[in-house]
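Every protein chain except one is present and positioned as in the full complex.
A and B label the chains in the order they appear, each numbered from 1.
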Amino acid sequence: MFTEIAIELFQLLLVAFGSPLLVGVIRKAKARLQGRRGAPIFQPYADIRKLFSKEVVVSENSSWIFRFTPYLLATTMLLAALIVPVLTTSAPLGFMGNIVALMYLFLLGTFFLALAGLDAGSAFGGMGSSREVAIAALAEPTVLIAIFGIALRAGTTSLDGIIIRFAAEPLLMLNAGHLLAFFAFFIVALAENGRLPVDNPATHLELTMIHEAMILEYSGRLLALVEWAAGMKLFLFLTLISNLFFPWGVALSNTPIALMIAFFALALKLLLFAGAIALLETAVAKLRLFRVPELLAGSFTVALLAVVTSFFLK
Amino acid sequence: MFDLFLLTLACFGVGGLGALVAARSPTLARIVGHVSALLGAISALTFGVAGLAGGSMQLNIPDLLPIGGAAFGVDRLSAFFVLIIAVGAIPAALYAIGYTREYAGKHSLAGIGFAFNIFIAAMILVPLARNVLTFLALWELMSLASYFLVITEPEREDTLSAGWVYFVMTHAGFAALFLGFLLLAQTTGSIHFTEWSAAAAQLDPDSRNLVFVLLAIGFGSKAGVIPLHIWLPRAHPAAPSHISALMSGVMIKLGVYGLLRVAFDWLGAGPLWWGGMMLIVGAVSGVLGVLYALVDPDLKRLLAYSSVENIGIIMLGVGAAMLFQATQLPGLAALALVAALYHTLNHAAFKSLLFMGAGAVLHAAHTSNMEDLGGLIKRMPQTAALFLVGSLAIAALPPFNGFISEWLTFQSLLLSFQISAHTVNLIFALGVAALALTSGLAVACFVRAFGITFLALPRSDRAEHAYEVDWTMRAAMALLALICIVLGVAPSLVLTPLEAIVFELTSAHADMRFNLTAVVANGEFGWVAPLWIGLGLVMFLLAIPLALRLLGANQRRRYYETWGCGRALQTARFEYTATAFANPFKRVFAVLYRPIKDLDIEFHPESRYFVRTIEYYNEGRLIFEDALYRPLLGVIETLARRARVLQSGNVHSYLVYILVALVALLIFAV
Partner (left out) sequence: MASLLRQILKTPVVTEALKSDDDLQIDILARQIDERARKRFGRSLHIREVDAGSCNGCELEIGALNNPYYDIERFGMHFVASPRHADCLLVTGPVTRNMADPLKRTYEATPGPKIVVAIGDCAHNCGVFVGGYGVVGPVSAVLPVDAVVHGCPPEPRAILLGILAALEKRP
């Protein structure tokens, strides 16, 4: 009992303190690809630490929702960290929700962030909110059809159950549907986390911003919480993709050896994904805003294909 | 149970007659009418709970109505719907006490009180009706009472035409119901509902299909499914807000009640295309409803379209249940039915809450056009918080009630892989996609509704001078918000009676287990623990600021203007508007909206280089009115014009008509 709580706590701390490192690694990889030395990989930690020591400047037009949202964002991400099987499939709090519940938990954060963007009454914030909810809404069908595809093959929508099933019968993963579902999910991960080609996280031009536009008014510890929550969201999405689609290494029991293997396997998988994202962001330009629905519709078609193939190849 | 029944009717009777009697004093009429309605609704709630616990009742009054008299009875499904009506009516009556105060002197509060009581009483009696004429008489009474309530404020611009559209549509539906019931009564040989389920099995498929289609059209038009929805976005904004709450939250559910009776009780299990049609209609209503809500600048019409969307979600559950029943998967059918019924209750709660919030906004700011609102969170903080709860609930976000019912609907749709017919699987897959799109768009819609209405700066003087509404209105909304939260974190309170209802309807146990904290579907297929999620959210929300304080984070907060790139002025003109917020959707779904864009630029008379005003119109067209109803109305008009020939005004030709008719009837009868 105690070991399980300790493991759950360790998973939470891993997500909480590991996500800035993931962001730092992606930035470093991008910098190297751009031919420059780049910031050290622990830079995001320094950024967050510095932000906690700054004061908060709040707009006079905004309300309690503006100040509440960063705490809610961090809360939903930490709660999601308890549900997602980061290292092990037998975390005691994993029963809180299945993958559908997880997606809705992320949507809760998006709802409040969009409200916070509107709260200060600036045109940038409203624009960011409008675009963010449009993309989130259009990504939903893809996510759920991809989940349908996974559930068809694994016979369950519980996160632990999917990993256990796939790890036990690897041949279930060896078909086109699985790969298609992976691609669809990856595109959704890019859209939900504001990465290229949907949104440029490093842009300074407000008219090209989506996620950044909503947080232009934040400062100090509120900004630190928002940035941290965004990092955790990326970490959780990539962990979800790597553990659901490539479940090798995930601990199926709670022995120390299994957990260590799980830790290193996760590190390796995240490193590979970080590299892939850095490469993609360097090679691809941001899509025009009204081309993004086409991208999402394409990923929806891919996911639907995944589902249909599993129907007809049963 | 019988005494509760009489008590309920007595309360409404006292309320209605009392309001009429007190016509001289508007305040007395208002208080008597609405307080009596409140007591009657509370009594109905008790009745509903007793019915769900297994109570029964039978009442036959032979000579009250022709052909069989009036017959009433209760079973679990009827009791559940009485409960839903009560859950909507109690806050509505409480709200009305404060809301109708401003009608004194302008409109007859006696008439309002009378119609209000008749309306709720008729709604409560409809699920209890047990033969054809009782049902139809009460249905018609309900429609008439609601019509008069819709046109309470005839001086407002579109009210009378909205009332007219509502009147026509509800009677068109009534005609379909009438035909369906008569056909079913004729073929089964009985007008009593209880005798239909046994007799229906012997019917030939053609008449069963015809009856199903007719009754589906009739009940569907009341529920507001696409394409029979056109009265909803007209009638609900025109009616006073608590009436909109009742109509949207409760009355359209009686359409769902009828469809459930048809599909699971009276006609028995039908062919696959019945369930498939329901599911497709549900998917289309869900997506189109929310798409129309997204682009509407009027807060109440937005909520009306959102009701169409939620009826679509309920229909998805009902259609799935019918399909599961037709493919011999009764456990899953029961699960889907539980999801649909849960969503019915949830929608009654949060839609009433939202309409009451919109009513409060209308009351305080004298406009429901979102382009003129804004900044209300500082002027009406409690209303804003309650509206936020309603928005979170309708967007199906944890830990509120909408999340649970949508989660259950998703689980039942995802479990369709147990069917092995490819077409059905594909329909279910599209249903999953439609539900996902609907829920995503609903999030966007309510970010817009809450954000533009309540946040940032007021966009007009009227919004600037808004004020918090009086306590009865806030208490009613708080009651509903509490229900939303409780049903969200403790679903077992509702799931226990729902299991019993569904067992009664389908003789199958729903494929799920649950306890106080968690719900599990179909063995290990999926689970959620809403109480834990709620507790987790609260715990982290308290722990994070505490941790920051302990770790020494800078706690200083300074207020300054919004960052506007150093611009000297920050007015409401710089904010995002409701139309602008909806722009991405208008562009993505332009094929659906077929927007008409118009740009009007007024130049300075002395130089075209200076612009005075720019007006930009971007309005969607109502494609169902244009494509479906207008041609239909055109045909009817043409036929009517041709038939006018018969009205020659000549007495002699009329005498000839009478003679011909008499002779024909004699031949036909003999």
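By our rule, contacts are C-beta pairs under 8 Å (C-beta built on N, C-alpha and C of every residue); 3 or more make two chains touch, one makes a residue touch a chain.
All values reported here derive from a predicted model rather than from experimental measurement.
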Quiz item: For the full complex, which residue in A:D47, A:E132 or A:E192 touches the chain that was left out?
Solution: A:D47
Quiz item: In the complete assembly, which of B:P66, B:G566, B:P605 or B:G649 touches the absent chain?
Solution: B:G566
Quiz item: Pick from B:K106, B:H366 or B:R558: which residue touches the chain that isn't shown?
Solution: B:R558
Quiz item: Taking the full complex into account, what residues of subunit A touch the chain not shown?
Solution: 31-40, 43, 46-47, 49-50, 53-57, 203-206, 209, 212, 216-220, 223, 279, 282-284
Quiz item: Footprint of the hidden chain on subunit B, which residues?
Solution: 556, 558, 560-561, 563, 565-568
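By definition in this document, only the chains that are shown with their structure count from here on.
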Quiz prompt | Cα-centroid distance, subunit A relative to subunit B, in whole angstrom | solution = 35
Self-check item: Complex contact set, residues of subunit B against subunit A
Solution: 374-375, 377-378, 392, 395-398, 403, 406-407, 410-411, 414, 417, 420, 422, 425-426, 429, 432-437, 439-441, 443-444, 446-448, 450-452, 455-457, 518, 524-529, 532-533, 536-537, 540-541, 544-545, 548, 551, 553-554, 556-564, 570, 572, 574-576, 580-585, 587-588
Exercise. Show which residues of subunit A lie in contact with subunit B when the two form their complex.
Key: 52-65, 71-72, 74-76, 78-79, 82, 93, 95-98, 100-101, 104-105, 107-108, 110-111, 114-115, 118-123, 125-127, 129-131, 133-134, 136-141, 143-145, 147-148, 151-152, 155-158, 161, 216-217, 220-221, 224-225, 289-290, 293, 300, 304, 307-308, 311-312, 314
